Every structure is written in C-alpha cells, then in structure tokens.
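With one protein chain withheld, the remaining protein chains of the complex are depicted in position.
We just call them A and B in the order they show up, numbering each chain from 1.
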Amino acid sequence: MGPGMTFSEPETLDEVCSLLSKDPEARCLAGGASLVAMMNAGLLAPTQLISLRKIPDLGAITSMPDGSVKIGAMARHNDVAAFSGFLGAQRIISAAACRIGHPAIRNMGTIGGSICHADPSADYPTAITAADAVVSILGSEGARQVAARDFFVDWLETTLEQGEIAVSVTIPPDPSNASVHYEKFTRADGDFATVSVAACLGMSDGVVQTFRVVVGGVAEKPVRSPEDEAVFIGRPLKDSDIVEFSAALEALCNPIDDMRGSADYRLKLMPRLISRALKRAQADQLVSDSGETA
Amino acid sequence: MTQEFSAVGLSSARRDSSEKAGGAAKFADDYSVPGMLYGAILGSPIASGRIKSIDLTEAKTVPGVVSILTADDLPDRRVGSFIKDEVTLARGYVRFVGEPVAAVAAETKEAADLAAQLIIVDFEDLPSVCSLDEALAEDAPLVHPGQDDYVRTSETPTNGNIFWSASILEGNPDAVWDSCDVIVEDTYETPGQYHAYMEPCSALAEPDLAGRITVRSTAQSIFYIQGRISDELDIPMSNIRCVAPKIGGGFGGKNGVSVQPIAVALARASGRPVKITLSRSQDMEMLRSRHPTRIRMRTGAKKDGTLVAREAELWFDAGAYTDESPAVLSFGMLCSRGPYNCPNISVKGHAVYTNKLKAGSFRGFGNPQATFASESQLDALAVKLNMDPIELRRKNAMKAGDHWLGGQTVDSCAMTQCLDALDERLKEEVSALPPAEEGWQRGVGVSGLSHISGLMGTSAFVNLRADGTVALQTGVVDIGQGSDTVLPQICAETLRLPLESIAYAAQDTDSSPYNWKTAASRITYTAGRAVMQATVEMRERILRDAADMLECSKDDLELDIGGTVRVVGADRKVSFREIAARAFNRVGGPIVGQHAFAFDGPRFDPKRAAMSNFAFDNLGVYVFGAVGVVVDVDTVTGKTIVQKVWSAHDIGRAINPQSVEGQVQGAVVQGVGYALLEELVWENGRLTNPSFMDYKIPDGMDAPSEITVMLIEEAPEATGPFGAKGIGEAPIVGVAPAIANAVFNATGARLTRIPMTSERVLNGILSL
Partner (left out) sequence: MTESNDIPIRLTLNKSLKSVFCKPTETLLSLLRDGFGLTGSKRGCNQGLCGACTVLIDGKPMRSCLTIAATCNGRDVVTVEGLLENGKLSTMQQALVDSGGVQCGFCTPGVAIALTSLLREDPKPDRTKIREALSGHLCRCSGYIKIVDAAEAAAEKAGS
C-alpha cells in the first residue's frame, strides 16, 4: 500500500465508474473481506479505494414482479442467507451464502465483492452459475448484462473491463419449484471449498424437469455443461446417467494441486459429491411432493 | 491437619482472567512507549546460499529509518545449548527461507517494512536439502559443511547431515524375535506442526541512559531469554532486565529466543526503544515447528499379548539449526517403549539437518511422534491377536516400582487405573451416542500415553505481610497454562489461607527468584515444590513465633483455615497479623521463606540399559494416561470427524481441577489438529502454507463437541506438592494414534502417516 493511496466514498455509480475508468489501479471496496486481507498481506497495493457503502440501495435484495430476485452488489452474505423470498432453484443462492466463511465474515462480505474476486473455490460463483443468474454491469460506456457462466473468465478474472462495476445479480424465477442442494467439501470449518457442487433438481411425475449441476474448485471457473444436463430432462433420474454426466464434466475440469487437496483428489471427489448432492436434492423433492399431496 | 482444604483442589477462577476477559491485560505488542521505533526483519528469500554482499544504500533513503543492522554490526558469536551453530543474523550463509539476514528500526512500521524490502542481498545460490530423503541421500549437499568445528556439549558422531545420533539397548531383541508368536512392523511418518499460539512473537526493548536494557517479550522464560541475549550480544546479564508481559500461548514455541536479541541490538544501535512484532506469516517462516519424523518400528509379542521385543529407529528432521533437537530426539527415543514393560528393546535415533526452519520444542517434545508409532503398533498387535486393545495395554502396563526405558525407577503410576477408567466409560457411553450419519462409518480407538514432569532448577520466595497476608514470588512465566493461579494455591494451602490472601508478583529478572522455563510439564511439580518448601519454611517460623507468643511448645500448635494459629484442644490462639506485627516491629524481623532446588529424582541405570549420547541423564517423574476416541468417517470423501474424546490422566493430585481440565481439553484439540489437519508443507525450499488461510488449525466446529476429562488421583506423587504431577503435555501424546486406531476400526484402513487428511483416508479406503 503506497502512502499516496486515496480513499473516497462516492454517492453515485456514475462517479464510481468515472473514478475506475481513470485509474486501472483503483479498487472498489465492498465488504473488505478479500480486498483488505490481500492489502494486509502485501499482495495488492491499490492507488485508490472507492468505498461503495454510500451508494443508495446497492445492498438491497428485491423480489421482482416477474418472480426473479435482484440482489444488489453490496448485499451481505448473511442478508442473502436469511432472505426468505427465494423460491425453487433460487434457493441455491441462500444455501451457498450460509456456507461462506464464518459469521463475522458473512456480516462483512458482499455478493459483488465475492463474484468480482472470482475465486473458483468460493461459494457464490458456483451457486449463481447454477441459478442461471445474470450479472448487471455498469460502466462509463453504459450498462450490460452477462450470464453468470460467461461472467467468470479465468482464475481470479471476470469479464469486467476497466471502468466497469458489477451492480447486481438477478436470479431468474423457477416455475418448476426445484429442490436444491449445495454440497461443499472443505478441509476445515469455514475454509474455501476443495470441491463444491451446486445442484438444482426439479421433478414432476417421476421425471426430471430441471437439472442444473455446477462444480466449483475443479477448474479456473465454475464447471457446467448445459448439453450434458439436457440429457436428464424428461427422464427418471438414473444412477447410470449421473455417472456418465460426471464423466462428461471431468473432461471440462482443470484442477490444481494446492493445500486444499491434490488435483487427483478433486477429481475423485467430484462424482462422489455430485451423486450425494443429487440424492439429497431428490430426497427434498420427495418430501415436498408428499407435503403437497398431504 | 484436617481433611478440609482452603485452596488446593478448588477450581478457583484464573487470577488473570478478569483482566483478560475485560481486554485490559497487556501482551507484548500491547506496550508502546514514548520515542519507540518499530523493527522489521529481512528474512532470507532462499533456502541455501552464500551472502556475497549486502547493499543498504537504497534502504537508508527511506524516510524515518534510524538503524539498519547486519551480522557485521554484531559480535561474531555462535550460540546454542547443545551445538553452537546459530547466529543472531545470518553470517556469510543462509540456511532456510525466512532466516533473519538484516534488521531495520524506523519511526513507523511501514517505513521499517519498506526499508527491509529495499535491502539488496546478493546471494550465491547453493543446493539445498528440504526433506529427510534429500538430506540423507548419498552425496547430499551439507547444510553445515563446517559442523565438525562447532562447539558441542557432547562429542557425538556426525555423518553427513546427521548431527546427532544416540542409542538405547535393553535386553537382546535380536535373540528373541524367533520366540515371538506375532510380530508387527511398519514405518510411520509425522509432519512438521506449527505451534499456532494465538499471539505472534514480539519483543519491546527499552534502553536507558545508564546502559541497561529492559525487554518485554513473548517468552516461556525471562531468565533463559536474559541469558541468551547476553550470550548472543555479549552484554552482561546485570545489564539486561527481562519482564514478563501476558503471554498468548507458547506450547514450546516460545521456549527459545525469537526476536529478542534483534530488538535489543536495534535498541542499542539507535539508543531508542524498539518493538518488533512478527506478522503471522513471518512467525511461521522464521521460528520453529514440531519435528517432522520418520520412525521404523517392529514389535513382537506372545500369543497371550505379553510384549517380548521392540526395535525402533527414529529420524528427526531438525531444520537448519540444532536448537533443542538433541533433547527432543533423546526424549522421543526414551518414549519409544511407551508406558509398558518389554524386556528386549533397541532404539536408535538420528537428528538431521535440512534447509528448513528450525524444529524445536513443542508440547510432547518428541513423544507424540514416538507414541504415534508405538500405539499404532499395539493396535495392530491387538488385531492380530484378536485381543481387546485395552486388555492388551492393561496386560503390559507399567506399575509403581517398574522401570522406565533406560532404567529410571517409576515411583507413582496409575496407568492401570487410567485404562480401567477409560474402559468403563467407553463401555457405558459409546453405544449411547447417536448413530453416525448415513454414508459415514463409526470407529472407536484408544491409546495409552505417558510423559514426564520435571527437569532443572527453580526457586521461590515468600514473605508475610504486616496484615497477615502473604507475598509470593517465583520466576515462572504464565504462558496461559495457569501457574499464576496454581502456585498461589499451593502457597495458600500450605498456610491454610484462602487464595485471596496471596499476592503473587509479576516476573522480572531484577527481582524474581530463578526459574528455568515454563516447559517440560514442570511448573506445578517443580515450582510447586519450591513454593511449598519456601512456604513451609515460613510456616515453621510463624509457628515458632506463635509458640513464643502463646508460651507453649510449637508441637502443640495447629493452623486454622484463615490465618490463625491455635493451641490444639484449647481456646488460645494468635492471628498471622499479630505474629507479623510482632516480627516486623519488635522480634526477629519480617518472616520470610525461600527454597531452591534442581530436579533431583532417579537417574538412568547403566546396569539395566546401555545408552549412548543422551542429551540428559535424568528428567522428572512420570505421568500416565489413556485416551479413547469415537470417530465418524465419511466413506464418500474420507473426511474424519472426532465426535467424542475421553482422556484419563494420572495427575497425582489436581491442584485446580478446572484448570487441569482446560489444559487437557486444549491439548486434545491440538492433538486432533495434528492427527487430521495440520502439516507444514515445503516446496522447493519454501514453506507453502505460512498463514491461517493455508495452514488450518481446528476451530470450534472442527473440534470434538465433547471431551470428557477423567482425573485419576489414586497415585499421588510423594515428591510432588500435595501429591501433584504435571499435565501440560501428556494429553496431546496419545491423541493421534487413538484417532488412527479409530479410523482403522471404522474403515479397515491403517494409516501410518499423519495428518490423516481426508484425501489420505479416502485413498486408504480405496486401496483396501
């Protein structure tokens, strides 16, 4: 951190974009959970910190008339975890949010900060990809919307250009009322995932209606294959299909060896956790089905 | 005396805990003084190299920089307790990443850090060895090519990077293997573990104009640090005053020096107070770890479970400097038989230099490694013999009067009682636990354990105040283990006073009586003895004066609780206050007591054991115990969770039961981390996980939700205060093998390497 670093708390997003576009070394300060930790460790020395806390309503979580939920970039993990307006597959977001770090971190960290940091072992990237979410981006050149699976580009890299900021994440409605399960494997409590699986499973009359399974921690960004997911639609959920699906996903993986596990272990875990996540999601479907008939 | 106790055996709250809970307690980094500079240390970026030159030009231009030191500015001395191979700042060569090369003092922390980064060191890279395999390979590069020139306390033979080898032989194992009905043999590997005291190391050195210097630092001994600063910097001890602040945990990691000599050198160079506080990463890279080890072990037994023979060879990876390795190695070897009788045993051990941070003392001191091997073998034997694992241990358990490996007599021993207590609780409580979750398998595992309590010199002063209360002084630093409470309890009980009547002085080398270190589970036992004897001396004087005042014989007097001396069977009494007033003002002078001693217990017995190159010849009294665990193993991921732990301890006598329980529970969880989670990992000579992000220790969710502590007080130690023995280290010793044995019980996979990460457990299951 250079002694010359400046700090500002603009009150409009336009101001933020303007500051960002003028200085490639400026950083937005959301909750600070990742950014300040990196600054403290000497890994990052921004020339300016642009605090987002004065931007009105940037932390709001809103149920929209079309059934979608719009989560402002400054929404804290604990607020997302506690939000009761998620329905069906949307609930994968809160299921993941409540597994992030520790209580004090969840009081600080924000969804915008988390997805912009783009750590493939973090919880939100995997969850918003499974939710088919859309990220709203504002820049000095205007606004644009990017599907979650296109938002993440590489290790710690997103599609954001200089001068752009992610302002909200919109979670589309799920008419199929799918069950969700977020299966996170960590070495220790509160750690980033070694491997995580976000599963959304909707079934009706014994056949699959919604099937989205995204894996985190096994590549530079969340791993998802819509083509392989499509195979499940309109059929009963079969173990053999899940095995094939996992094998297909493995071809998309690019895991690394690190303190959280070897690449080999990650590849071993992936099919096992996919299978467990789907079984648990399916069990939830059965419970909710029987609940409806009762 | 009656059975009633005034202080001992009561779970009095820790005396410093209110200040700590209120946030007022001052730890080393909490002190700031006027004019204080901040210190920073440049650590070596490479694992092995020759320093060709150091350029300070750019560093000196940083505004606020006051002093920069390299080895050239310090006395040319090598220091060390066993082998004098260490220097304060690297001189000519660096031997591990993080080794201090230069130090800066500046007006701000930022300026000091920046200047340290701007010091340009020109290194000639040299080949390094960063594991036992590399260090022991033929033609391996030597970490200390000049080691044969170092001053050593013992002329032990060296061999390449092996700088210390020792051996023990009892009986003749080679002659009896054929007579064994079952034999188990394996090789065990244990990791470098980081102490992870919550408080990173820190020192504040304040010079005065008369040439003296006061040091407040994170240390397990004020006297050791004083001596070490004197030795490294060639300053007489009379000019060094060490004062103990609150210490945020030690576990052996603050046993030796950390940054104190560097802070003192900077303070002397600048003439100003200097504080150095390490970042967590520096603390991990620069200081010490538990020794990584490899242990090959073989054990033979009869069909009925009677142990016949054991053979073990231990390799301790000591890192770049000797530090306390000869002692850690020797003690690990001595624990290679465990708390069991076995007539034929051969143990060989080697301490090996590598280009890594020093391995040093860490709760258990070589014993957890040896016990992991030993208790894993007993479990494997029990399986082969189809015998209950507790029964096998009971059959071979040591009893009072038996001899420890090496021949030392053990006078107090409740090993069998600990096993019985554990057995009973496991039988009652394991089946009552809620079942494992679907997909998880449950296992039960046990381990015996033992440790010492003792070593070295200590002393205590006590005096009676004018109002009949008491002032106690020792040189013992409370590092969080509770001596600030337990030692006054012993003093209070000896006088039948409540704890509140004892004032206990903070530790200061200018005024406290000598104590070696808060180490070796020794404080309650050794310092407790000194406190008790000093207090007895004072009590005798109190009784003598009371006899004069009451005009009776001293033998007719007894102490009532609360500071009164009474004539037995009569209503004639005199209070401590009256006795003190008389002494202060008229007769005999203030009433004081003092006691000093060095541990004087039984020694090794050369008639029983042939021993070579041991780092010590006696240790302490032995403590015993047994631990049982219930684990659940996720067969999908290999994740292992310790659900419940029962830990039974031959404590002799618990001076403060609540405090003892806290020590046991903390040690158990440190053992759970060691067994499942914690491992320092080096790649290309660099520690890859020097942070709590990458190096995980258990938090409250990872730790077992229940830890039942059983204090076995059936074998009081005759030489201990009120029968007490130490508890600091013993409870970590058996945790890893108990968990490994439980994982085997749950899955059939026998893991011989810790930590048993989920990955290793899953691979173990998949390779069955």
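We adopt the following convention: contacts are C-beta pairs under 8 Å (C-beta built on N, C-alpha and C of every residue); 3 or more make two chains touch, one makes a residue touch a chain.
Worth saying up front: this structure is predicted, and the values here are computed from it rather than measured.
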Practice problem: With the full complex in mind, choose from B:I83, B:A196 or B:V470 the residue touching the hidden chain. | Solution: B:A196
Self-check item: Candidates B:G227, B:G249, B:G439 or B:P602 - the one touching the absent chain
Solution: B:G249
Exercise. Based on the whole complex, identify which of B:E206, B:D423, B:E661 or B:E759 touches the chain you can't see.
Key: B:E661
Quiz item: Of the listed residues B:W177, B:F597, B:F616 or B:F692, which contacts the missing chain in the full complex?
Solution: B:F692
Quiz item: Tell me, which residues in chain A touch the chain that this view leaves out?
Solution: 1, 3-7, 9, 29, 31-33, 36-37, 39-41, 48-49, 51, 53, 101-105, 107-108, 189-190
Quiz item: Please identify, in ascending order, the residues of chain B that touch the omitted chain?
Solution: 11, 13-14, 16-27, 29-30, 32, 195-200, 246-249, 251, 277, 279-280, 479-482, 658-659, 661-662, 664-670, 691-693, 697, 699-701, 703-707
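Keep this in mind: only the chains that are shown with their structure count from here on.
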Self-check item: Inter-centroid spacing, chain B versus chain A (mean Cα positions, whole Å)
Solution: 44
Quiz item: Along chain B, where are the residues that touch chain A in the complex?
Solution: 110, 281, 439, 636-637, 639, 677, 681, 688-689, 691, 694-702, 757-759, 762-763, 766
Quiz item: For the complex, which residues does chain A have touching chain B?
Solution: 3, 41, 102, 185, 187-191, 259, 261-262, 265, 268-269, 272-273, 276
